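Shown here: the complex without one of its protein chains, the others still in place.
Right after this comes subunit A.
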């Protein structure tokens, strides 16, 4: 009951009825500004404009579809001090894999605040807290991590604006880069079809009947999936497929 009420409150707080004209025009101006930056070279100035809109000081845009071994490849763009980026890249990956798929769905576009570890050196005047907003650009989940000045409270409604607008901006700016990455380890339609039936609890024999192909062919598909996804067992391959929302 409590959660429902807080949902309603959140709904009110960013509805247009409750908003002042000031935020609206600021948002319009920001959109125009982003429009001028809308090409891959404009990624940094665009993100800077988004950062300024919420009065934050530094931005870091990461993608969550990369493998855990990708290291710094998860970083799409950043003006955080490099040592902090190196430290945070691992934390971000770990925090994502701790979340369940449903939690990920519910946390979309909700600004969350986290604390930096104590051993991280922070630039003078910057708060040890940082804000994370997650969004999806097509299949790819991305997060914007913002640093902000000490003793400063960011506006929740502006942070939500930034979530949507960063999504728009990234949809335009990162398009090429994202699609290219996706094609690398693509499974074939047949392989995905097999995965789907396995996740539904069917055995190879049953799938052979459903798809009208031989049982050995099915097993070959599965082996090929396990090779492509670097998984050791059938269970792990299915878990991988569910996590990547393929089935």
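Keep in mind that, in the parts below, a contact is a pair of C-beta atoms (placed from the backbone, for glycine too) under 8 Å apart; a residue touches a chain by one contact, two chains touch by 3 or more; residues count from 1.
Everything that follows uses one rule, which is that contacts and distances are computed from a predicted model.
UniProt lists the omitted chain of the complex under the protein name "Helix-turn-helix transcriptional regulator" (options: "Porin", "Helix-turn-helix transcriptional regulator", "NitT/TauT family transport system substrate-binding protein" or "Formate C-acetyltransferase"). Check A:86, A:215 or A:234 against the missing chain and you find that the one touching it is A:234. Note on the undisplayed chain: of the listed residues A:77, A:99 or A:213, the one touching it is A:99. For the options A:49, A:88 or A:137, the residue in contact with the chain missing from this view is A:137. Contact between subunit A and the absent chain runs through residues 7, 10-11, 14-17, 24-25, 27-28, 31-32, 34-35, 38, 97-106, 108-109, 135-139, 141, 160-161, 163-165, 167-172, 175, 178-179, 189, 192-193, 195-201, 203, 231-236, 238-239, 242-243, 245, 247.
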